[in-house]
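A single structure is presented below for examination.
Note that this complex is displayed minus one protein chain, with the remaining chains in position.
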Amino acid sequence: MKKAIGLALAVLAMSVVATSAQGSNRITAASAAGVNCKSTITLPLVTPVTGGAGFLGAEQGSWAKYAVQTLAKPLGLKVKFVLGDTPVEQGPAPAQALAQKYVADKSVLVVLGPSTSGAVAASSSTYYAAKIAHISPSATRTSLTQGSPKEATPAFFRVVPGDYIQGPSDANYMQNVLHVKRVVLMDFQEPYSVGLSDAVEAVLKKGGVATTRLSAPNTTTDYSAYVTKVPSDADIVFFPTQKPGDAQTFAQQLIEQGKKAKVFGGDGSNDPSAFKQPGSYVSNFAPDITGIAADKALIAGWKKANPGKAVGSFGPPSYGAAQVALNAIALSCKAGHGTTTRQAVLQTIKKVKIKNWILGGSLRWSTKSNDPLNAKFYIFQIQANGSYKLVG
Amino acid sequence: MDTFLQLTVDALTLGSVYALIALGYTLVYGVLKLLNFAHGDVFMVGSFIGFGVLQLLGGTSKPVVPVWLLLVLMVLAAMVGCAVLGVVIERFAYRPLRDAPRIAPLISALGVSFFLANSMQLLFGATPRNYNIFDLANASLYTNGFNIGNVHVALLRIITVVSAFVLMVLLWLLVNRTRTGKAMRATSYDREAAAMMGIDIDKVIVFTFVLGSALAGAGGVLQSLRVPTTVAIGFVVGLKGFTAAVIGGIGSIPGAMAGGLILGFAESFSQGYISTKWSDLIVFSILIAFMIFRPQGLLGRADIRKV
Partner (left out) sequence: MTDSTPHGMHEGPAVGQDEWVARHAERRIMPSGPLGTIEDRIRRVPWWAWLILFLAAASTLPAFSSSGYVRYVAFSTVLYMLLALGLNVVVGWGGLLDLGFVAFYGIGAYAYAILDSDKFGIHLPTLVSLPLIVVVGAIVGFLLGLPSRRLTGDYLAIVTLFFLQLFQTITTNGDDAFGHNVTGGPNGILRIDPFHLGKHDLVVQHQGIFAVSYFYVALAFFAVVFVALRFVNQSRTGRAWRSQREDPLAAEAMGMPVNWLKLMSFSFGAAVAALTGTLFAAQAASVFPLTFYFVLLIIVYTMVILGGSGSQAGVVAGALIVSPLLELLRDPGKSRVIFFVGLVGGLLLMSRRSRALGMVAIATLAFGFAVHETLGAIDKSWIAGEHQGGFAGVTDHWVVAPAHLARWIAPTSYIGLIAVVLLVTLVRGRTRLVLLVPTLYLAAFVWENVMLAKPEPARYIVLGVILIALMILRPNGLLGERRVEIV
């Protein structure tokens, strides 16, 4: 009997907590319902905050937050910024749950992210059905917007070029500038690296370069056996890891075993504090923004709000994504005379043009897809003092 | 031939660390008949303790003590820290369950493992920690060493393997040449009889956990000298350590050492010669085959249960 009472109490307490902590949830056809532009709009960023890719969420969160803090008021909007956590270890389930949550929340008009391509694939159809535009600052998988069938929906946008640009760009650099004869390509049995290595391999093969493909489980930390398999005449090991420390380890183990190959990392390895082996290469979708004159004030402001943190490379695109989102909301509010809907915002996204784009130049959308027009990847070489120098 | 030699070097390095972990499992299982799932996470905590000590002593760019002393201090600190952790875990999560059905401490161990991994993530975040030994003394730990033919054996690997072997020898001496070791062996044969002989079972079990966890901590530091560590490695490392213990024969100390080396070789060579993708599968198949056809492993005793 006591057990039953205790049980009933527990369940009762839970439901009390749950209902008391919920807001009101009366939702009509949310996509068609008008939202008053003077009310507080919620802007979520769906990104890994905890887990192995938590550094992504930390960087992107700080930049997106800064964008909301500095851009919302001048546009006449009241915006609340929230973070939705999608730890990569849990697969797509958190992304789907969060999608449900934000679809149900009337004050959400646009979503930033999801940051990981897997999360996009899992939740894009939910957002599209609710007519919520989702702008990702880092989901670069090619099959999201290219090919057939596309894994993402027409409501998905990204402000950085996809892997279908990074792959050929890296491969062309290797062929044309580095004149490679033999390349080893690694992947880590997860979508990002597999897609990227596939893309690079295809271009290299067409160019007549000899390629070897190695595949390591995502949990690998000791790459000795893989280093052993690197042929002694290989020039480059393409290492698209999302853990820069692993790229560093690999480079060191190459030296230890006396192999001449250099490590070539993707945008996931871009971290001067963790990956700093001189002679290695890194490709990234943005030049180092500290070198762009137009961004100086912006960077100074961000640094003041985030003392002691490095600028990083994943953060600035989130600023850009937030900027696009806020501008789209403001534009559609103007067109709708004070009210707007999710549908309206979705249709306005592609009309947004940003002159002093944080990643350099200006932002224009491609007409064929929801990717930016003329985006390119930049290639850096790591110098003797560990700094990144733009070489391609 | 070069590949073969290189893979052998890799296998020895890997295998010695696996042997250290397997020893911890074997010791605890022998005395308590409990599979300590939290062991892998103790390993992980050891690697973080080593990292902390490294940072305290100036990091790899400006260490305040000579290199050899730095390494020794890191290993010692990890051993001591993990020994304390092991004792705490035993005292509060396993001792109350000593007379409970066998399932209970197993599930408690699962809970402890989960708790440890997530606590470390809560406190220290999920970013990998790299010791960056490469930066120490101008990469001399990597570039020094000796060459067999075309294969370079780095000083770092030699240190790893030698330290592991030294620890294992010390352990063997402790278990076979001291009174407490004898008490440990007696407890593992028959706990009740040992108690009746006047052996303090609680002390023996604590001693076992101290030894096992200290070895795990040392293993954690030794492994992290070469590869980055994260809070999530506990699970996989635990699995591998357990595989090694079973292959060698759980309950047998030389068995654990042998099992560790065998596992290192199996992993390294299957990655090198067969396929990197499916090497995990191959290793597991070996384990399953052992468990079905020879559950006592190579050097273990067949378990005879008295009715």
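Here the chain labels run A and B in written order, and each chain numbers its own residues starting at 1.
We adopt the following convention: a residue touches a chain if its C-beta (ideal position, glycine included) is under 8 Å from a C-beta of that chain, and two chains touch if they have at least 3 such contacts.
Just so you know, these numbers come straight off a predicted model, no measurement behind them.
In the complete complex, the hidden chain is touched by one of A:Ala129, A:Val177, A:Ala335 or A:Leu390, namely A:Ala129. For subunit B, the residues touching the chain absent from view are 29, 33-35, 88, 92-93, 96-97, 100-108, 110-116, 118-119, 121-124, 235, 239, 242, 246, 277-278, 280-281, 284, 287-288, 291-292, 295, 303, 307.
Touch with the hidden chain on the side of subunit A covers residues 1, 3-4, 6-7, 9-11, 13-14, 16-22, 25-27, 29-31, 49-51, 85, 87-93, 96-97, 99-101, 103-105, 118, 121-122, 125-132, 143, 149, 151, 189-191, 194, 215, 217-218.
Rule of thumb we're sticking to: only the chains that are shown with their structure count from here on.
Per-chain CA centroids place subunit A at a distance of 37 Å from subunit B. Here subunit A touches subunit B in the complex through residues 50-55, 89, 189, 214-217, 219, 221-226, 228-229, 243, 245-246, 248-249, 252-253, 255-258, 274, going by the rule given at the top.
Every residue of subunit B that touches subunit A in the complex is listed here, in rising order: 3, 6-7, 9-10, 13-14, 121, 125-130, 132, 134, 139, 142-143, 150-152, 154, 156, 223, 226-230, 232-233, 236, 267-268, 271-272, 276-277, 279-280.
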